[in-house]
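Inspection log for the structure reproduced underneath, given as structure tokens.
With one protein chain withheld, the remaining protein chains of the complex are depicted in position.
Right, chain A next:
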Amino acid sequence: MKDTDIKKLLYAHLLCIFSIILSVLIPPLFLENFSILETHLTWLCICSGVVTAVNLVLYLVVKPNTSSKRSSLSHKVTRVLKCCIYFLMSCFIFHVIFVLYGAPLIELVLETFLFAVILSTFTTVPCLCLLGPRLKAWLRVFSRNGVTSIWENSLQITTISSLVGAWLGAFPIPLDWERPWQVWPISCTLGATFGYVAGLLISPLWIYWNRKQLSYKNN
């Protein structure tokens, strides 16, 4: 039972990674002059869209939590609307946090906002898919002993590693190497992406290794 779950998790994560790789490889076939560094904003939009889509598809196919009892249409619609609002809120909150961290307030607003969008894609979208728009559940998952399934556990790991990746991405900015990727916010978006990918890879492995110690309270 558990091993099959972990396998499922692994395949889902591999699909996510694959979608990110595709978002790098496919656009040059259709768009001229596409490169991650030079047309960074385009890539950000594409990557964000692709990752969101894959997450949604995965959620519909795998259905990790089957807890929704009511399934009337209006309930579903409000749920989707709520999810959208949550996503937008998280984008704005991230944007504010970036500005508080020292990002320029007026210049490069679009860049900063798209960074917020991609970071929300890596963190908020999986949360919304898995936990739904319930803040209490989120708070529970991100605290000690609050995890109830391997899906939530992997969510915890990928979210934290995306955030840490984005944070580490800021470190090369002051260095005097004069590389094109050291410009705000490219290094941070790349860091977030690498962090997300690393989280996707690490979480199934970590769960596999620790499967003896992990005992979720609902099982």
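In this section, contacts are C-beta pairs under 8 Å (C-beta built on N, C-alpha and C of every residue); 3 or more make two chains touch, one makes a residue touch a chain; residues count from 1.
As a working rule, contacts and distances are computed from a predicted model.
Of the candidates "Small ribosomal subunit protein uS3m", "Proteasome subunit beta", "GPI ethanolamine phosphate transferase 3, catalytic subunit" or "Mitotic checkpoint protein bub3 (WD domain-containing protein)", the chain left out of this view carries the UniProt protein name "GPI ethanolamine phosphate transferase 3, catalytic subunit". The hidden chain makes contact, of the residues A:W167, A:W181, A:F194 or A:Y208, with A:W167. Residues 97, 99-102, 136, 139-140, 142-146, 148, 167, 170, 174-176, 217-218 are the ones on chain A that touch the missing chain.
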